[in-house]
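Data first, discussion second: the structure below is written as structure tokens.
Apart from one protein chain that is not included, each protein chain of the complex appears where it belongs.
A, B and C label the chains in the order they appear, each numbered from 1.
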Amino acid sequence: MIIICGNAGKTQIDKLTEKFQADGFRTHVSQGTETTIIGLIGDTSKIDVEDVEAIDIVEKVQRVSEPYKLVNRKFHEEDTIIDVNGVKIGGGHFAVMAGPCSIESEEQIVSCAKAVKAAGATFLRGGAFKPRTSPYAFRGLKAKGLELLLTAKKETGLPVVTELMSLEHLDLFNDVDVIQIGARNMQNFEMLAEIGKCKKPILLKRGLANTIEEWLMSAEYIMSGGNENVILCERGIRTFETATRNTFDVSAIPVLHHLTHLPVIADPSHAAGKSALIKPLAKSAAAAGADGLMIEVHPNPSQALCDGAQSLTPDAFSDVMADVKKICELENKIF
Amino acid sequence: MIIICGNAGKTQIDKLTEKFQADGFRTHVSQGTETTIIGLIGDTSKIDVEDVEAIDIVEKVQRVSEPYKLVNRKFHEEDTIIDVNGVKIGGGHFAVMAGPCSIESEEQIVSCAKAVKAAGATFLRGGAFKPRTSPYAFRGLKAKGLELLLTAKKETGLPVVTELMSLEHLDLFNDVDVIQIGARNMQNFEMLAEIGKCKKPILLKRGLANTIEEWLMSAEYIMSGGNENVILCERGIRTFETATRNTFDVSAIPVLHHLTHLPVIADPSHAAGKSALIKPLAKSAAAAGADGLMIEVHPNPSQALCDGAQSLTPDAFSDVMADVKKICELENKIF
Amino acid sequence: MIIICGNAGKTQIDKLTEKFQADGFRTHVSQGTETTIIGLIGDTSKIDVEDVEAIDIVEKVQRVSEPYKLVNRKFHEEDTIIDVNGVKIGGGHFAVMAGPCSIESEEQIVSCAKAVKAAGATFLRGGAFKPRTSPYAFRGLKAKGLELLLTAKKETGLPVVTELMSLEHLDLFNDVDVIQIGARNMQNFEMLAEIGKCKKPILLKRGLANTIEEWLMSAEYIMSGGNENVILCERGIRTFETATRNTFDVSAIPVLHHLTHLPVIADPSHAAGKSALIKPLAKSAAAAGADGLMIEVHPNPSQALCDGAQSLTPDAFSDVMADVKKICELENKIF
Partner (left out) sequence: MIIICGNAGKTQIDKLTEKFQADGFRTHVSQGTETTIIGLIGDTSKIDVEDVEAIDIVEKVQRVSEPYKLVNRKFHEEDTIIDVNGVKIGGGHFAVMAGPCSIESEEQIVSCAKAVKAAGATFLRGGAFKPRTSPYAFRGLKAKGLELLLTAKKETGLPVVTELMSLEHLDLFNDVDVIQIGARNMQNFEMLAEIGKCKKPILLKRGLANTIEEWLMSAEYIMSGGNENVILCERGIRTFETATRNTFDVSAIPVLHHLTHLPVIADPSHAAGKSALIKPLAKSAAAAGADGLMIEVHPNPSQALCDGAQSLTPDAFSDVMADVKKICELENKIF
């Protein structure tokens, strides 16, 4: 780590280097006319850049090595391939997680599961616990919803993905195949630390306004707990643009593939917020090298209780799948 | 709520209005040449605008009334004044919450408590559970930290404010006077719903990239649970600018005073990330009408274990207080 | 246009409606308990929403019809196809504009032109006037650079695209085939109005932080001047993310195809800022339906005087073209 200090006296610089030495770092100081540069040698992953930048004599801090280790491709070159009951994600394996925003009834989730399976989905997604901006909005069928999701799993054999909103519900997730951590909980550090202790695959969505580095640090939380099965999911970030619900950061896909060995999928449904945009965004994600997609499908969108209308009908979904398959072929992805 | 639809057929419009009528709304349709406008009459607070905008034939949705009720000044004109063991916030009462980022030792927190009290602070703040981007960084003394905080409370009589990071810790907070919900948990809806059931004052920090409306909806979660003691705290938002840790949104203070009756305080320490900026930002917040401030003070900043150097020394803090007091006098604030 | 007013007296509402009537609009007022809604009928394209929202009694303003007419697909359903000396863009025709960031020498631009033509480029791009953040940086060969660009045009027959930075240079652009308006001049309204008077195709880049609507309004400036040959170019927007130079807004491509009949191309070089990202972004843009690409290619990137290293070598460029061609085939694009 390189620390650039403004016009500071020798005593201040000494005080600072001694502090770092006391924390077990070696320091290398090069004194310029207006600036002093301190090189910090040691495990800087436990240092928060903002803490150091907050020091009055410090002007800028630049990391030399990334603050994450376990998720870092530099120390784990080959792609991580996550195997969920035989369904693989990453390393050339393309996965499609489809289903309704929220689980509403056995009929709805089972019919939807069959439809998305027929269209090529490899996972069933469905929300039992729903994060809602308004306390007055429908917040999901909760435990009952999980039961229905597992019924659909039995009926179709599709592994299931669903969101965990509180550690207090964790016991209910025993038969869930992939636990989703939503955008709003991406930096719920207590939750990340806790789910790091289980071995279940975790689908970690990107926070609304989190950098790729912060996202990787959240994945590091999970891996440092002992759980190596982390899937990253780009779902759009918050910007000044209002034409789309979020701005789909397609660049994050190749950037992540360079920085980490973990699989990266994309959720065009939440990024776009408009069903008409799902097809072009799904194709752009696949063309950018995504390892999979998460797409909302509802047997009867206009009657959906939540996010309904951004969902695709089963027919529209198979149409999207047909195009995505062609791009996966160009990409030599197994799908 | 006004819903603007593009060139859609009568059957589509009818299908949509019937759906809303089924949900208990009255609808008023005015048919134009290229657009149809649907007026929705009823309690639209449970409707998520994004869900409606996601409907394919819908082009734009515009709320006529705010989605929040209990926090809305329209239905509660006078300022809410929150009384914490006799210390008041809001409605002309200015509160100052000061103390270290994290609690490190009894000596540290007690001496700091005495120092900030002497300088004019009305609350003691200190972190026992610390949110950290890196799993390898110091995350606070946890339960032990709370004990030390309560010791400092006994020694000085200052009411204490500290952050809750997980509902599983709630039992430890019985003697805490004000529970802080951090920026990263502003949309941790399960937590908001749960703390809405207690009567303790809640300090709700603004999320890194949350709009003022989303922030008020999170306050509505707490109030709808039955807890009317909510204090809003502006701490800077995330933007493209990197010269400051966050961009301090000073406008949020007067905007909130117009929209809600709840007290609004500001946290210049986290907004700025540099101790040199705390004084001008604290003054600007007071001049914009803030009901209080939250400021990090550490007896020995350069030795702090976390955010240390963005903290003020007790002397620097009393210097800031002296200037803030003068502005509070101009504002006729009781401080 | 729908104007939502807060608790305002009848006289205030009357005063406001009279003002609009005086401006030639018809008004329709519906009075609610807490809010009054004013419907404005007439040509609202000349009204600036922000001006109306600034009115004290106004809470929100919602357009019913878009503020742009000539660029609006609603009034011009079929795609606009721009023909530049027989090379077409839009309506199924895919164009590739390639070349160096800046023109450095006859040898450089001519060899580069030949190389990109061989690899499949249909236009030669090259900067003679360069926008630079620093007054001390290289700002292009200016007039001399244009001469060299035209030499390369003669040698290869490729139509040329280059940026106009000041109206005072316009006379030098007579033999240039497509005039580029850079991101920083997207709202240089005097320039937009002036180039609207010529008939040359204009490549209008999106501003660093401009919305799609503002971008379309700038295109409307050009078209309202009489020039119908406008090509829109997405080049990334400014967000909080720093892993890429800009955030490539791939969604803008399908969104624009829905809103306007004008062709839309993408510039992955400036969006990414890293040559390694150009290939995946170029493919994602093509898969999202882009009508073309603008890519920086330099015979010897590491020696380039500007943006050099984000450029591709001719070999790397043909590699990208090979993949893009395959996607264009899936998209039934003529390329």
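Just so it is clear, a contact is a pair of C-beta atoms (placed from the backbone, for glycine too) under 8 Å apart; a residue touches a chain by one contact, two chains touch by 3 or more.
Keep in mind that this is a model prediction, so the values were computed, not measured.
Here one chain is not drawn; of C:220, C:234 or C:267, the residue touching it is C:220.
Check C:29, C:81, C:172 or C:208 against the missing chain and you find that the one touching it is C:208.
Checked against the full complex, the one of C:1, C:16 or C:128 touching the unshown chain is C:16. Touch with the chain that is not drawn comes from one residue among C:62, C:80, C:284 or C:310, which is C:310.
The chain not shown here touches chain C at positions 15-16, 19, 43, 45-48, 50-56, 58, 67, 129, 131-139, 165-168, 184-185, 187-193, 208-209, 214, 217, 220-221, 224-225, 238, 245, 273-276, 302-303, 306-310.
Against the chain not shown here, chain B presents residues 209, 211-213, 237, 239-244, 247-255, 258, 271-272, 276-277, 280-281, 283-289, 323, 326-327, 330. Annotation for chain A: contacts to the undisplayed chain at residues 2, 4, 7, 32, 34-35, 37, 60, 62-65, 74, 209, 238-240, 242.
Quick note on the criterion: only the chains that are shown with their structure count from here on.
The mean-CA centres of chain A and chain B are about 26 angstrom from one another, to the nearest whole unit. Averaged C-alpha coordinates put the centre of chain B at 39 Å from the centre of chain C. Chain C has residues 209, 239-240, 242 in contact with two or more other chains.
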